[in-house]
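First, the structure itself, so that you have it in front of you.
Only a single protein chain was left out; the remaining protein chains are all shown in position.
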Amino acid sequence: MLDSLRPVLAEHPFLSDLSPRHLDLVVGCASNVRFEAGKYLFREEEDANQFYIIREGKVAVEIRTPHRGPLTVQTVSAGEILGWSWLLPPYQWHFDARAVEPTRAIALDGKCLRVKCENDHDLGYELLKRFAQIMEQRLEATRLQVLDIYGNPS
Amino acid sequence: MSPTNPDPMVPTPFRVQRVRQETHDTFTLELEPARGGNGFSFQAGQFNMLYVFGVGEVPISISGDPTRSKMLVHTTRAVGTVTKAMRRLKRGDILGVRGPFGSHWPVEVAAGSDVVIVAGGIGLAPLRPAMYELLSRRDQYDKVVLLYGARTPEEILFPRELERWRAHFDLEVHVTVDRAMGGWRGNVGVVTTLIQKAPFNARSTTAMVCGPEVMMRFTVMELLKRGVKTDNIHISMERNMKCAIGFCGHCQFGPVFVCKDGPVFVYGRIKDLLTKWEI
Partner (left out) sequence: MSVPPHRVHDQVRLPGEQLQTLIEALRLLGYRVMGPKVAEGAIVYDELTSAAELPVGWTDEQKGGSYRLVKRNDGAAFGYALGPHSWKKYLHPAVHRLWKAKREGNGFEISEETPEVPKLAFLGVRACELHAIAIQDKVLTQGVFRDPIYSSRRENVFIVAVNCSQPGGTCFCESMGTGPQATFGFDLALTEINVNGRHDFLVEAGTDRGTEMLQKIPHEGATEKEKKTVAEIAAQAAQHMGRQLNTHEIKELFYRSLEHPRWDEVAERCLNCANCTMVCPTCFCTTVEDVTDLAGTEAERWRKWDSCFTADFSYIHGGSVRASRKSRYRQWLTHKLATWIDQFGSSGCVGCGRCITWCPVAIDLTEEVLAIRQAGSTDSAALPTKEEQ
């Protein structure tokens, strides 16, 4: 199973240019996962011990609001990365993630990766660089959403 | 030259055939020349000055099909005195029309390449004529991609048409909203996030972008990141206009007059001004 994931991970833009040694370390923490539509990948305040590389389907990142129900703030679909709370203490999810379509993903075990990153700071740095980029993109997108640019200006 | 009145400052009467509410604050007017005649020919991306009797006149882009010019179609948002008065018009009422004015989308020039259309909010209205035209000669283009962002699912403009287009096997249509409640199964996120994933060959792509200025700036950044060339990106600008023929001075944007040099510009021509404030 791990062997079958290696080429998939090696070709993914998120892990491109990772050294074979580091890629092996990442592959060692990877597993295939599948979620039916409507199932939660994780819930707010649960322990954040993985991140996902979505291969197929679509996942909604939601915030629960008391009277209006869940508000979707972002969707993540094929090719994209979901979740970085596993990287930073207290390793807890801040949002809900729900599959809105049948979804296939590769789950990367966060606990496993954290240990490997502590032991090999080069790997840690490689992963942080990649997550920093994703965070930057999300932050920019969030800023644009906050601007409410399509809203009625008057 | 204007097919309406020979004096470009005098409106020609058009009769309202239909007023359709699109979203909570947008609506579409279908107009026919009140004095008869052969409809209204225009090019995708152009605009008209619409006059409501005794209230005033505003520039509104044309949202109808340039290949079927019998009916003149405008879609706008009820946001000021004139457009709010326009929304109250009924079938049979008369509206003054001057136009068409301005530059158009490079639909012909794009032949042979991929076309990416990126629209935000009401910005889909001036791009719809370009979609109609592209579809009327679909075989001349390679990939055709429409990326559309709206505020919420309820504020998606022309939803039925988007569905119809999405069903075309030779069109890629992706819609996203800034936020949604539970029932929405589509994308959530700003329209710029769709660009990196969209299937087009950046090296030979013509991009047409319309939406709020901020959305256009960030969209252009993503397109450039993908490798689309500066001179293959076209954006549609909005400024105050009183005459639409380059005399009143209101629509100046640096050295260009948005009314006659635009509203559609090659991005490369105005990029230096877009990041300066209050130009």
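Order as written gives the chain letters A and B; numbering starts at 1 within each chain.
By definition in this document, a residue touches a chain if its C-beta (ideal position, glycine included) is under 8 Å from a C-beta of that chain, and two chains touch if they have at least 3 such contacts.
Everything numeric here is computed off the predicted structure, so don't read it as measured data.
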item: Residue among B:Ile94, B:Met181 or B:Leu274 touching the omitted chain; value: B:Ile94
item: Hidden-chain contact residue, picked from the options B:Ala34, B:Met71 or B:Leu171; value: B:Ala34
item: Options B:Lys143, B:Arg185, B:Arg239 or B:Lys271, residue touching the unrepresented chain; value: B:Arg239
item: Residue among B:Pro8, B:Pro159 or B:Gly182 that touches the chain left out of view; value: B:Pro8
item: Chain not shown, touching residues in chain B; value: 1, 7-11, 13, 15, 34, 51, 53-57, 77, 79-80, 90, 92-94, 96, 238-240, 242-243, 245-250, 252, 254-255, 257, 260, 276-279
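Keep in mind that, in the parts below, only the chains that are shown with their structure count from here on.
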item: Centroid distance [mean C-alpha coordinates] between chain B and chain A, Å; value: 36
item: Touching residues (chain side chain B, partner chain A) in the complex; value: 25, 77, 79-80, 120-122, 149-151, 155, 176, 178-182, 184-190, 192-193, 197, 211-212, 214-215, 218
item: Touching residues on chain A, where the partner in the complex is chain B; value: 58, 60-61, 68-75, 77, 79-80, 100-101, 137, 140-141, 144-145, 147-154
